[in-house]
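Can you read through this structure? Questions will come right after.
In this view, the complex is presented without one of its protein chains, the others remaining in place.
Each chain carries a letter (A and B) given by its place in the written order, and its residues are counted from 1.
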Amino acid sequence: MIYSVFGYYSLIIGLIIGLSLFYFSYKNFNNSSILDTKILSFTFLQFFFVVISFLCLIFSFVVSDFSNETVFNNSHTTKPLFYKISGTWGNHEGSLLLWLLVLTLFVLLFLVRTKNQPVKYKILTLVFQQIIIVGFFLFLILTSNPFNYIFPIPTEGLGLNPILQDPALAIHPPILYLGYVGSSIIFSSVLAATSLKIISTNWAVHIKKWILISWIFLTLGILLGSIWAYYELGWGGFWFWDPVENVSLMPWLALTTLLHCILVLEKKSILTSWVIILSIATFTLSMCGTFLVRSGILNSVHTFANDPERGLFILIFLFILIFLSILIFFFFHKDNYRKSYNFFWLSKETSILINNWFMMYFLSVVLIGTVYPIFLDVISSQKISVGPPFYHKLMIPFLIPFLIMMAIGPKLKWIKSQLEDKIYLISFLIISILLAYLILKNFNQNILINTILISSALYLFFITLRDFFVKKYKNISQNIAHFGFSLLILSILFNNIFASEIITNLKVGETFENSKTKIVFESVDQKKEKNYNAIIANFSISNLNGEEDIFSPELRIYNQPVIATSEADIKTTLMSDKFIVINLVQNQDFFNVRYQVKPFMLWIWLSVILISFGGIVSFLQKRS
Amino acid sequence: MKKKILPFSVIIIFGIIFFIFYKGLEDSKIYTPDVNTKKEIPVFNTKEFFSGENVKSSSIFELDKVYLLNIWSSWCVPCRQEHPLLMNLNLENKLNIIGMNYKDNLKNAENFLKELGNPYKEIFIDLDGTIAIEWGAYGVPESFLIYKNEIIKKYIGPLNQQLIDEMSLLIK
Partner (left out) sequence: MKILRFVLVIFLLFSLGNLNAKESNKLNEITKNLRCLICQGQSVYDSDSEFANSIKIIIDKKLDDGLSEDEIYEYFKKKYGEWILYDPALNKNTYILWLLPLLIFLFGGAIIFKKLIKK
């Protein structure tokens, strides 16, 4: 009760501070020798009040204060403390408060950490960021107040969706948002820099760190979501090309492109327009994602509470930001790159251009695939689905040259270069092709496209691997990330090609046996937990080599709300995952059992961690 | 001149995108298959509910009568809700109600009918849900209005009085 009041008024104060910051910025902007300390302290205060508000919401959840509508809708007294806390951002209102928290955090950090940049630029960045912040304050207060009061006070809450009661998903939103919302500061600063016409190598060096932060968190955030999907949704898949997943992938693609493009700007002071467009696109895509997810305009596995009114608010706000950036771009930005700049076909800048070209293509595939059904429905009321086959068909062929470029590109020098060590580049290629052919031949999976794909991924793998030993750590971060990417593609490919699966129906005591695997359904137990009851099925599964594993997948019936879920039992080893799930079949006394062996599963996660580790190394590197 | 075309076209493109998203917000995104187009009824073989004898679809539906095929199951909660409506509809005697028992335990189904009454002229069973798919159904309950071996209209989910009134209009 008291927390709700505090929380709500903190939000109002935060909004007022936001508005007053416009005034201070205006005053300071006109005589801008030094940054007004008022601005700094007010920005801090704003962050402080959002933190207070956020803490109030957390406390409301912890003490199960059901006079708060958000708590009532998303919590229950029997929930473990951990999920009471994570329930705070597991819902629409709370997650928007988290948005706001990250927005204010980043602008504060930006003001504190930015040195050697013009004061006017800092102020203007603050102004643009405050436009976003004020917009979200209004959104929160007007359409999705997390502190709504209900009377009479219910004695019990409705509970948290059981599929959200999971450790990976509990930390997924904060991590993802740091990346997602963190890109707002790139957006604000690029608009400021464009208005002041200070986009230069100096600016590129400064903004690169912020790009890296967003990128690292976004990468890890997507990873966590994917891991969660792997064991909680569906049967052993980790990426479904579901709209909600695509929506997180799009800013990542834009951000990755930007990260490469900023390198050119950093060195050569060219491609300024392109950097501006990419920076704007990244945050716009993040916002667009929030719109698509929160408005319910898309049909997805990931269920979120939807409300058209909220959708409309974000939509209008999103397009205000888009039109604002278009105006600033066309009004202020004069492409003053030296018209005579020559791109030599074999040079680092050309290779980065080619990277950008492919990344933009991948982005356009994901974007068009995600929104096209909406467009078609509106224009001709035809309903279609765009799923994995579409993305695979359009992306996989393009991945091949992309991987090869990833191996060769970093070897090139700026301006003009020649391919050194041609012999080893070519010999590695031949080795990769041979190896890929041998591997697939051995498993009777000799499909041409797979051979080529694996060859190119192996090629990148070997080239980057060699560079760890040859190069004197000149560009270790890039090498780690590219190496990680090759590992990722290889793991995904092997995971797909060599996965095996058994689907069968078994009663207790029955045995399934084929030439390679023997599954014995030993027994069924029951378990009672605080927030669910479970049926535990015990299996022992042995393979040809006589190795035997005991598995106990569960069927859980959560009490608040009453939802049945099936929990997979997964045995992870370095080389493969063994994955089993059971399901009840209506009116039958057997269970539907699915057993999968998925090789290299762990490596998919590890390689993504490696990729983001590359980012971390780059972030920590001192500029020489 | 050329310099102005670009900004304008960009703004117009985003304007159109805005408009489409705005329009897209209005309707629900839950997909339901088309319910109005006429389709021939499928051909299938199955078993009669009480006797367990084999029946062919052609022997169930006659050309000159109006039928309502209702997919139901004893474990389906909305079926319980709509059942009294079916009982009333049967009393009115305007059409023949055919039941399709979906993925059910026959004992439970019989008890269900004993408890709530049997509005069906004939019932056949669909043990594994495959006949329902032949009909283009995807859940329980669903109902099909049939005349001259054609599906005239499909009702997804439980029937209510309003739909039944609408049905009477259609029959005329």
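The definition used in the following text is that a contact is a pair of C-beta atoms (placed from the backbone, for glycine too) under 8 Å apart; a residue touches a chain by one contact, two chains touch by 3 or more.
What you are looking at is a predicted structure, and each value in this text was computed from that prediction instead of being measured.
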Chain not shown: contacting residue from A:364, A:511 or A:572: A:364
Touching the absent chain when the full complex is considered, from A:116, A:155, A:442 or A:526: A:442
From A:40, A:134, A:386 or A:415, residue that would touch the chain that is not displayed: A:386
Residue in contact with the excluded chain [from B:45, B:130 or B:168]: B:130
Absent chain, residues of chain B that touch it: 30-31, 33-34, 103, 128-130, 132-134, 136, 138-139
Absent-chain interface as seen on chain A, which is shown: 233-235, 237, 240, 242-243, 299-302, 342-345, 350, 353-354, 357, 360-361, 364-365, 368-369, 372, 376, 380, 382-390, 393-394, 398, 435, 438-439, 442-445, 465-466, 469, 494, 497-502, 514-517, 543-545, 566, 575-576, 583, 585-586, 592, 597, 599
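Here, only the chains that are shown with their structure count from here on.
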Centroid distance [mean C-alpha coordinates] between chain B and chain A, Å: 40
Partner chain A, residues of chain B touching it in the complex: 6-7, 10-11, 14, 18, 20-27, 29-31, 75, 103-105, 108
Chain B partner contacts - residues on chain A that touch it in the complex: 291, 295-299, 308, 311-312, 315, 319, 322-323, 326, 330, 374-375, 377-379, 383, 586-587
